[in-house]
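Notes to accompany the following structure.
All protein chains but one are shown at their positions in the complex.
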Amino acid sequence: MNMVLPEINLYAVMPQIFLVSSATVVLIVGLFERFRRAIPYLSLVLLAISGVVAVNQLGQDPIAFSDTSPMMVSDDFSLVATLIFIAGAMLTVLISVSYAEARSIGRGEYYALLIYAVSGMSMMAAGTDLFSFFLGLEVLSISLYVLIGFEQREAGSNEGALKYFLLGAFASGFILYGMALLYGASGSTEYEVIAHTLAGERSDAVNLLLLGGLGLLLVGIGFKISMVPFHAWTPDVYQGAPTPVAAFLSTGSKAAGFVVLIRLLDSVFSGLQVDWIPLISVLAVLTIAVGNVVALVQSNLKRLLAYSSIAHAGYMLLPFMSNSQDGSASIIFYLIVYTAMNLGAFGVLAVLTARGSTCATLDDLAGLGSRHPLLAAIMAVVMFSLAGIPPTAGFMAKFYLFSAVVTGGYIELAVIGLLFSGVSLYYYLRIVIWMYMRPAARESADATGRLSYSGMTALCVSALAILAVGVFPSGLLQLAQRAVMTLP
Amino acid sequence: MIPVTYYLILSAVLFLIGTTGVLIRRNAIIVLMGIELMLNGANLSFVAFAREFGMADGHIYVFLVITVAAAEVAIGLALVILLFRNRGTVNIDEVRSLRW
Amino acid sequence: MELYFFLFFAFVAVASSVAMILQRNPIYCVLLLIMVMISIAGLYLMLDAQFVAIIQIVVYAGAIMVLFLFVIMLLNLSREEGGMFRIQKPTAVILAVLLFLPVAAMVMSYPGGGTAPPVEGSQAGFGEVEQIGTLLFTKYLLPVEIAAVLLLIAIVGAVVLTRKGTVATGE
Amino acid sequence: MTDLPLLSLIIWLPVLGAILLLFVKGDVAARWVGFGVTALVFILFAVCFGAFKSHIGDPQFVERIPWIETLGVSYYVGADGISILLAGITALMWPLALLGTWTIVTVRVRAYQVFMLLMQTTLMGVFFSLDLFQFFLFWEGMLIPMYFLIGIWGYERSSMAALKFFLFAIFGSLLMLAAVITLAFLYHQAHGVLTFEMAALYQLAIPPEVQFWLALAFIAAFAVKVPMVPFHTWLPDAIVLAVVLVKMAAYGFIRLTLPMFPDALAELAPLMCGAAAAGIVYGALIALAQSDIRRMIAYSTISHAGFVVLGVFALNQHGIQGAVVHIVSLALSTGGLFLAAMMLVQRRNTWDMEAYGGLWHTIPVFSAFLLIFSLASVGLPGLSNFVGEFLILVGVFQQHAAIAVVAATGVILAAVYMLRMYRKVIFGPLTRDENRGIKDLSFRETAVLACMTLFIIGIGVYPNPVLRTMEASVQKLLVQTHRLAETAPAGTSGTSTEAASRPVGLDATRGISQDNR
Partner (left out) sequence: MTESFSYVWLIPFLPLLGAFINVFCNRNPRVSGMIACAAVATSFLLVLAVFFQLIGLPAGERSVDVVVYSWITTGTFAVDVAFLIDPLSTVMMLVVTGVGLLIHVYSIGYMGKDTCCVRYFSYLNLFMFAMLILVMGNNFLLMFVGWEGVGLCSYLLIGFWCERQSAANAGMKAFVVNRVGDFAFILGLLLIFLYAGSLTYADVFAVDPNVLAPVITAITLLLFIGAMGKSAQVPLHVWLPDAMEGPTPVSALIHAATMVTAGVYMVARCHALFAQSATAMTAVAVVGAFTAIFAAYIAMTQYDIKRVLAYSTVSQLGYMFLACGVGYFTAGIFHLVTHAFFKALLFMGAGSVIHALEHALEKGKDPQDLRNMGGLSSLMPVTYKSMLLATLAIAGIAPFAGFFSKDLILLGAFVNAPVLWVVALATAVMTAFYMFRLLFMTFGGKTRMNPPETEKVHESSRVITIPLVLLAILSTVGGFIGIPHVFAKGMDRFGGFLAPVFSGLPEAPVPSSSVELALMVLTLLLAAAGIWGAYTVYIRGNTVFDRLVPRALYTLSLRKFYVDEVYDALIVGPIRKIAWGFSRIVDALIIDGGLTLAALTVRSVGNVIRYSQTGVVQHYALIMVIGALVVIVYVTGYLGP
């Protein structure tokens, strides 16, 4: 029996290889107690190296892993996505340092799992086969289950992890069944083949299977990006998870979901858009509405941010309707900005609650403006950005996103989205009010606590990035547009 | 020769029984088992389709799914054990401190 | 003949799974699930998927389900613990039935492969270890590697989560 | 003309000042920096104004730098007669406001200066933007400093007031954003190029029914900020910088709504005029029922803002020029009134009119200034408001005589509420002991108010420099509107015979709704 080994190109999976190796290195080094303090920084360096690798490959023609079965591809899209994930992870590492240290979860495994998760996301982004996507998703998910439950002594952390796990696995089941249907319809799980099936003549039955498969995939991915009605886990899990993990969860994992969704909806399933456009638009509007309306009545900050992140997912769903390169680019751009914003918001909470309780409510923020002016200023910038007020990046992102929606001819969707984003101002600004216009209700435990340098660095970086992108968005816009150019 | 649709129907039935199990059981472990049942249902479809196509790719998928399932089970059971340690119960409806 | 086999396995699988989700004793549940696994393995054999069938029994029924059993014993879950949601039960069943209708309608109309031609009978070596192995090491090299990483993560995760004595070391 | 990028300097200097302020320690130093920067801006503006050629209707001092190329956005600033006037009043008011609140603002002084400076930047940016996107950016960006200024340094209930204001404003703005995007999209459809350049968008032929909705969206944004009834309820609680908003919103009307949607205006302009007139009376009536000075001023602002809107939507030269003059005067008179009131409240710590009385002999200088500002607000001829009001009435009277009549009743009511306030606060017997010891204005305060008074009288007595500055620009604007109106669908033309029989007072630049009769 002769086995013909396929031509493989490791170059195509270089970032992923680097990420997995980095994680493993961190894991191993973490076993040595004496390097404990160095681990976050080691992780940073390793992530940066992976990032450099990814940057290095930018701008080249897509490289597939192998010619016979591509599985994963290194194109600008996946690379840009990977860079977003890496940046998010680096910021997460920074805001984790003091938090993890204070809660004695700052072991090698924590950072290793973080990087594994990034590798999983990267695989999802680069995957050109439902299975590489699925496996990447699982790598991500399993890392996240552990990360969320990392604070073993905290009942909330444990509960959050279990909830996320059960529902995540449940959603995986749907994805898997959907994949089975797609496999049945096209005989393969490769995106290209599925797209080919869609492009060619196809019987009604095959069409049905494709649609059913897509629907089930949407359920699973909708879960990841917390699209209504698959969103219910979001607030509970964010609240229970260690704050840096929640930050990571709300940015990286959601971004990964969207990246996959772009690949699927805009290139693979674009042939079925008449079918999924009304569906997605209804779900998007629902998502926006539920996220914003419930966030209005929240006083727990993590839950509030959770609902806000649901709302943002809704905004990001809108450009799919336009089904244009601008639409996809606007999602990528939004994701970049969103990552910075949400990491900033959760980061502030992480820095604030590093020593204190996990429960940060609005009242805990009262008087923050005078207690920690810099922290409050960063939070304010982030809130304005989330609300989409210039000159922050949030505005640019929203602008680009909604212009894509309008360009697609869905003005009414844009108007609905914009109006709800007006509603969102209420809760974002409430935070600012509490920080600056309310005296501290009670002396918080962290009132005099020194803020960690690493956390503040991360926060300053995100705040500055938000402002810088808000004023000079060109570079990132072009990056986002270039990223989607390589999509078929 | 049994038509492939038989298998597909069976797989759908198993998948949905699994789903129902997830929905109605309070014991976290059983819920996890329900999820396993769902995966098995999907697997059956894969194999049935593979037979239909005469290509063994579906088998590989099942192989991979089993791996994933194993990984999930490991984590899931670990979480359940942790839960039991923290709260002395595996009934997930009693674990609802995070809500509203 | 084949049909009887099919019906037998299908019946066992469905009956066991229904029993599983209704059974209150977790241990019985595990055993019933193992029954399901085995009947599915039987179906795999009927579908010329010998390798998968064996894996199903060895890994799934053998290893994974034993793990379940192990944990249940470990936690010493009493008979009546667990149980079901009363109100949610009918809802869930109705939902499942409702969901079954479109899915069934979908798969019922399945005519055969889309791109690949349907194959009659067994190809040479279809579903045998050799073919599977070849595929695993050529076409599916990357997924297998990822699966390896996945297992590593799972191991690490399980260890991290269940490691006892993680007393807060914060000074 | 100098080679300096004057407009950019004017726009961005305050930001530099704000950054500088971050490194300044101490309240006094912060105040000086704030004042110094704004004064510098004023000087720069003076240079700019000196070099401005009023006979040119096109933007001058134009600077254009590619900015966000992917969106077709460039950094594009320029000043025409209208914008330079509004920028001018901003440049003037800022140092005065900072000087006027020198001792009134005692908490977080540094932050106050920072936000005031940022606010100035956004205002200048709005006025000088020639790119719609950039305009919107500044327009929205203004909300942030505004929000803090209202929330932190406002008076009671200020944080909720700030929130309320913000929500009101943002809903309007978001609708406008949707319209902005749609405009760019329409342009892209028509010409295949993405651009936000205002001049280009003016030329866009938009189907009338689309125009209608777009115009409504724009109007929503501006109406909230002007504010027009019934979008005004944020104002009484957030009066602090209301005058600023009137300026911006009216500018928005003039710069964007008019030339962009001529066909829609045929339908909308009479409605807007009617709403504005209703607002004038409504605001005045409510001002009449207030015993709180701040709320009284707030409602008077609503009433006056109605005049501005009325003038703009008269769609003729008198109306628009009148509106601009009125905006400028409002900044001076209402701004002065509020500043003076703040000075008084700083001394006695209450806004209740009933708590005062008999101050004439105690603080004569203050009383005199308050009188002048009140009278200007009342629209006394010889003071600046009169010029604006009268021109507006002239303009509107030509279009909608009945509406002008209703609006003119505001003149009566203004006298009633202003003098009522004055009588309660200044006149009457001195009954309360705590009012006895009030100190009169300091030299600094006197200087600030005197400066405003000078301008009020100056514009009232000799408004022509102001009018001449914008004349060419307004004409250009109207020509723009007319040209598009003429290309409008059938049914809107054919009034030439009618025009011949018009009384001689009806000039050619009467605006489109007239033509549509």
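A, B, C and D are the chain letters, set down in written order, and residue numbers restart from 1 in every chain.
As a convention for this text, contacts are C-beta pairs under 8 Å (C-beta built on N, C-alpha and C of every residue); 3 or more make two chains touch, one makes a residue touch a chain.
These figures come from a predicted structure and were not determined experimentally.
**Q** Who does the absent chain touch among those shown?
**A** A, B, C, D
**Q** Given that one chain is not shown, which residue among C:Ile27, C:Leu45, C:Leu67 or C:Leu95 touches it?
**A** Answering carefully, the residue with contact to the hidden chain is C:Leu95.
**Q** Would you mind spotting which of D:Phe135, D:Trp351 or D:Phe397 touches the chain that isn't drawn?
**A** D:Phe397
**Q** Which parts of subunit D are in contact with the chain that was left out?
**A** 229-230, 233, 282, 285-286, 288-290, 316-318, 321-322, 358, 360-361, 364, 375, 380-382, 386-387, 390-391, 393-394, 397-398, 401, 404-405, 408-409, 411-412, 415-416, 419-420, 423, 426-430, 461-464, 467-468, 471, 474-475, 503-507, 509
**Q** Which parts of subunit B are in contact with the chain that was left out?
**A** Its contact residues with the unshown chain are 19, 22-26, 31, 92-93, 96-100.
**Q** For subunit A, which residues lie in contact with the unshown chain of the complex?
**A** 162-163, 166-167, 170-171, 174, 208, 211-212, 214-216, 218-219, 222-223, 228-230, 232-233, 235-236, 275-276, 278-279, 290, 293-298, 423
By our rule, only the chains that are shown with their structure count from here on.
**Q** Roughly how far is subunit A from subunit D, centre to centre by C-alpha average, rounded to an integer in Å?
**A** 43
**Q** Averaged over CA atoms, how far is the centre of subunit A from the centre of subunit C? Could you give it in whole Å?
**A** 30
**Q** Out of subunit B, which residues touch more than one other chain, so two or more?
**A** Within subunit B, residues 8, 15, 18-19, 32, 43, 49, 52-53, 55, 57-58, 64, 68, 71-72, 75, 79-80, 82 contact more than one other chain.
**Q** Can you name the residues of subunit A that touch subunit B in the complex?
**A** Residues of subunit A touching subunit B: 131, 134-135, 138, 142, 145-146, 149, 152-153, 155-156, 158-163, 165-166, 169-170, 172-173, 176-177, 179-181, 183-184, 187-189, 235-237, 239-240, 303.
**Q** Report the residues of subunit B in contact with subunit A in the complex, numbered from low to high.
**A** Interface residues on the subunit B side: 8, 11, 15, 18-19, 22, 28, 31-32, 35, 38-39, 41-43, 45-46, 49, 52-53, 55, 57-58, 61, 64-65, 68, 71-72, 75-76, 79-80, 82-83, 86-87, 92, 95-100.
**Q** Using the touch definition from the top, list the residues of subunit D that touch subunit A in their complex.
**A** Per the stated touch rule, the residues are 67-71, 133, 136-138, 140-141, 143-144, 147-148, 151-152, 158-159, 162-163, 166-167, 170-171, 174-175, 177-178, 181-182, 184-185, 188.
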